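The structure appears right after this line, and notes come after that.
One protein chain is absent from this view; the other protein chains keep their places.
Labels A and B are assigned to the chains in the order they are written; within every chain, residues are numbered from 1.
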C-alpha cells in the first residue's frame, strides 16, 4: 500500500434512513479514505438459500469508488442467517454448556461440513460478483474468528484422529498424558471420552491446542478461497482479537495468532482499550507488537478500534489523536474505527461509532478530522515504518493453557496474561520497545534481551535454545514456573526449573504461597511496593547463581527468591514469584547494565512514551506521546523536524500538550 | 362492599391437627372477618384426574359462614398436582434454562392447551360446587400469575403469529427491529429463531411484551370463567405482585398490571416490605398507588401482606397497627395476612403467619386484635375513601424492558425500578401523594405535576402528549434516557432526548459514566450528598433551557447536567443522570414553586407520613403515620375528630407515639 489508510467499518445494511451520500461527504471531510464492508451481513446478501441481493454492496462500492474511498470486503461468514440455522441445526456449535441456540454471532461449528459448504458458496458468490471492482484494495476473511469452545461430535472425531497421528500407538499417548491416573487410561481409540470433560491437563491442553489448529485451518481455507479471486495488489487479512476483559487485555487463548497469520498477506488486529483517565497506551503497544510479530516485523492494520465506544470510553479532547498516532508509532499503516455510525437497534447500540445515533458532528468526529488531515499530509513520511527491536518477550499458547489449568487458590482470571502483562508493561513504562515472539529461533542473534514469563509447558528443544541463547551472550529474565512441564504438560521429573536450571544456576523442589510476603535483598533497592511477593513462591536453592533477593519469612527465609547467573557469555536472572512492575524495571536495568539496547527509546519513563523506527526515506522517526493530562517536557528528544507543526527541533526542549503528540523525523 | 375487611389466608388442608373450631374462635377474637381459601390446593381438591374432594372447602365454608366470616374462593390453578405433570409432561414450562421439573408452584406453561383444559375443568367443578354458598363474597383467579419466562414451542408459535399480525410484511419487522445487524434478518416466518436467545433488543423486548400479553389473556380467560358462576354482588380479582427483592420492590416486569386488571372488578395486590428498623411505608405507598392506578382510582385489596413473616420481619410493637392503617390511608379496603398459621412442613416454614407453629397467642396476634376491633368500629368512617391526586408518575413496562436491556457497567439489578423508586421515594418523603399511571391520556388536565423516570422506549405519540401536557401548563420532571428510543426500541436518529427535546429545550449526542462525579450549580443548594451523579451522565447542551447544574469535571464541565425550560404555559426540567433523593426533592420544590398541589399532604416530611382522601360522608380523612421509633409531633394536623381515640382536635398539637397512628376526620 502506498499510503496511510484512515477508515471506518461501514454498514449501509444497518441504516434506519438513507444516508450514503451524506455519510460519504462527512467521511471525506474527515479524511476517511477506506471503509470495511460486508463482514457480518450474510443474511442481507443471501436472504434465502440460493437467493442473492447485492444491493447494499454494489451501491456502497460504486459510491465509495466515486468518492475516492477504498473498500475492504469482508467475507460475511462470522454471523450466520436464521434460515441456515433452521435448515441445518447441527451447524450450531456445541460447547461444554451444550448446543448453542441461534441469536449471537460466532456460534457456528467451524468444522461442520454443512457450514463449510454454505460458507464456501456465499464467499464464492460474493467474490465472483465484486472481484473486478476497482474500489477494492483487499479482503478480510471472517472476523475475530475463534473456535467458540467447540466440542461437537465433528470436532471430537477430528481430535481423536489427530491424536492417532501424533502418537505411534495408544500407549504412547497414555504415557505422555499420564492417563493411568484416576483410571483415565484409554486402550481403544473408540473408547476416547469427551475431551471437554477431561480432568487430565495433558489431554485437556492437547484438545485446546487442536481447537486452535482448527481455527488456523479454517482461516487458511477461507484465505485460499479468496486467493482464487483477489488481484495481486489486493491483500487478504484476518482481523485478530485479544483476550477480552471488557477491552483487549492480552494474548488470545483461543487462536494461535502466529500460526493463523501465515495464510494472510498482512496481519490485522482489533485493539480496544480503557480511555479517559485510564488511557495509557499499553494495549496499543502489546497489540501492535503481537501484530508485528505475526508477520515477522511487517507493518500491520488496526482493523478495529474505538471512536466513541462505550460511555466509559468517550475520549477526552486530544485522546483520539494520541491513540491514532500511537498506533502508527508501533507500526500500523491502517487505522479503522469500529464504526462509522452508532447502531440504532439490537446489541451494540451503546458501542458507539465516530458518529452518534443522530449522525450529527460531535467532538469526537471533529477531532477525527484533524487526524485524517494529518494522515493525508504526512503519509509519505510516516508510511512503511521499519521497527527492529533487540528485545523480545517469549509467549506461547501452550504455556498459557497449561499454566491456567493449575491456578493457585484465589486466582480467577487468565493468570498467564496477568503475568505477561506485568512483564510487558514494565518494559513499556521504561520505553523499551519489545518484539513479542512465540518461539525462539536457534539463530536468535538479533535479540540481546529475552523476557520469558511463565513458560510453563515447553519442549526440551525450546528450553535448550533458551540455554543456548544465554550461553551465546544473551541476557534472559526468566519467570516462575518456566520449564516446569514438557510440551505434553507432563511435569519434568528432573530438577526444576526443568532444563533451564542450567542457564539459571538454580534449582528447587518445593514451593509455597505468599501471604503478604516481602523480599529482603542486599543487592537490590527495594521499597514496600517493589518487594511484594505475589501468587507463588518457589523455594530456590542456588547452584552457582548469585542470590539477588530472599524471602523475608521466619521459615522460608533461607531460600532465594531471585537469582542471577553468568552462563557462557550471557547472563540469566530467575524470579521465583510474580514480581511487581517496579521490581521488573529494576531487574531489567540491572540485567542490561552496560548493554546498549537499540530498543530503549528513551531514558525518560511513562507517562512519556517514545516509539518509532525508520521510514522509507531512511529517516529515524520518533513519536513522542504524552499519556497524561499534564503538559510534559521531553528531555532527550531527537533533533529533526517536528512533522505535525512543521518546525525544526534543534536543542530547544520539546513540550507536549496534555494527551499531546509530536513526531520528529531526522 | 359495605365494610372494611380484615382477613387471613386460611389453609385447612395444611393443618397437622384438627384446628378449625379453635382457629375460628381466635379469628373472631381478633376481628378477622374474611378468609381466602382454596388457592393452591388443586391436589387436595382433585387428588386424581376426575376425582374430586370438597372436604376441606365445604367444612371451612360452612364453619366460616356460621361464624359470620366471609370467604374468598381462589381458583387453585397456580400450583398443579403431580398427576397432571406426569400425565401431560409438556405442561411443565420451558424457560431459557430448559424445561422445568415438577416441584415448585408456578412452573406450568399457561398457554399449553392441556393445562388450559384441566385448569378450566377444575375451575368449573369447584365453582359449580360452591357458587351458591352464602359465605362467598368474591373470587380470586389464580395467584401472583406471571409468564414464568415461558419460551416453549406454544409460546414461540403464538409470538410469531403476533408478529405476523403486527407487521404488514416481514420486511417491516426487519426494519423496525434492525434485524440486518449481525445477520439476524428473517425473510421467511418459518425461519424465526428462538426469541429467548436473541441478542436483538427490539425483538427481545417484543417477545417480553408478548409474554405479558399472554398473562393478560390467561387472567381474562379465568375471569370470564368465574363470571359464568359469580353473583352480581361478588367480586372477581387477581392478586398481583411486584418486582421481588426479598420484598415488594417495584414495578412487576412480567405482568402488565394495567392491562391485566381490566378483566377484574377490583384490583388486589401483595405487599411485603422490610420491617423492624427498616419499616418506612414506602412499599405500602407505591404498591397502593399502582393498585389504585390499575382500576382508575378505585379502592383496592391488599390480598397478602406479612403478619410475622420472616425472622427479619417480626414487627416491633405498634408496627402491625401502623402498617394496617397505612394500607387504609392509601385506599385499601381489605387487608389480609398471609397467613393465619405458620406452616409446619415444606418450603415456607419460616414465612410465618399471624400465629406461630404452636397456634398459641403471641405478641403479633395480640396486636392484631386491636386492629380488628378498630376496623370494625371505624368501618363506616373509613370505607370508600376517595383519593384524587394532581401529581402522577408515568411508568411503562416497555420502557423498563428496553432500559434494562442496556445496563451500564456494574449494574446487576432491575435498573428501571432502581430509578422509579428513587423518584417515587422522594415524593413519598415529601408527603406528596402521587398516582402511578402507565400512559398519559391526551386529556390529562387533572395532573399539575408529571414525573417521567427513564421513559426509554416510547412512541412518538406518547412523547407528543408529554410535550402537549407541558405546553398546556403542566410541569414535568423528566429523567435521563427518556425519549431515547421508539416503541420498537429503535434509537431515534434525531436529536435526543427524542421528541422531548421540544419541551425540555435541551439536546445531547454524547454520554459518559460518572466516577465520583459531583454537580456544581449557582441555582441549586447542593451538598456532598445531593450533588452526587450516579449511573449515567448525558452531556447536555441547552437549546433554550436554563442550566440548573453542570458536572464538576475537568473535561465534561462545559456540559449541563440539569436544565429547566419554560414551554408554552408549562415548564419542564430535564436531568441527565440518576439524581439522589435529596436532589429530586429540591427539584420538585423548585418546579412547583407557587403551584398549590392538592396532593401535598403536609409540609412536614418523613418520618411523618400523611395520607388520606374523602370518605363516603364527604369528610376529609387524614391519616398521620409515624414511621419512627421516636414520639413525633404533627405540626399542621387538620382540625377534626381523631377517630382512634375519639377525641376532638382543635388547635392542640397532635402527638404520635413511636410507630404510632392517628386518624383525623373533619
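Simple rule for what comes next: contacts are C-beta pairs under 8 Å (C-beta built on N, C-alpha and C of every residue); 3 or more make two chains touch, one makes a residue touch a chain.
The structure displayed is predicted, hence computed values, not measured ones.
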Full-complex contact with the absent chain, from B:64, B:80, B:155 or B:186: B:80
Sole contact to the chain not displayed, among A:99, A:180 or A:413: A:180
Candidate in contact with the missing chain, chosen from B:153, B:363 or B:605: B:363
Where the unshown chain meets subunit B, residue by residue: 11, 13-14, 16-17, 40-44, 47-48, 76, 79-83, 85-86, 100-105, 246, 276-277, 308, 310-312, 314, 316-317, 342-350, 356-360, 362-364, 629
Touch residues of subunit A, complete complex, unshown partner: 175, 177-188, 190-194, 196-202, 406, 408-409, 485, 488-496, 509-513, 515, 536-537, 554-555
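Keep this in mind: only the chains that are shown with their structure count from here on.
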Distance between chain centroids, defined by C-alpha means - subunit A, subunit B (Å): 50
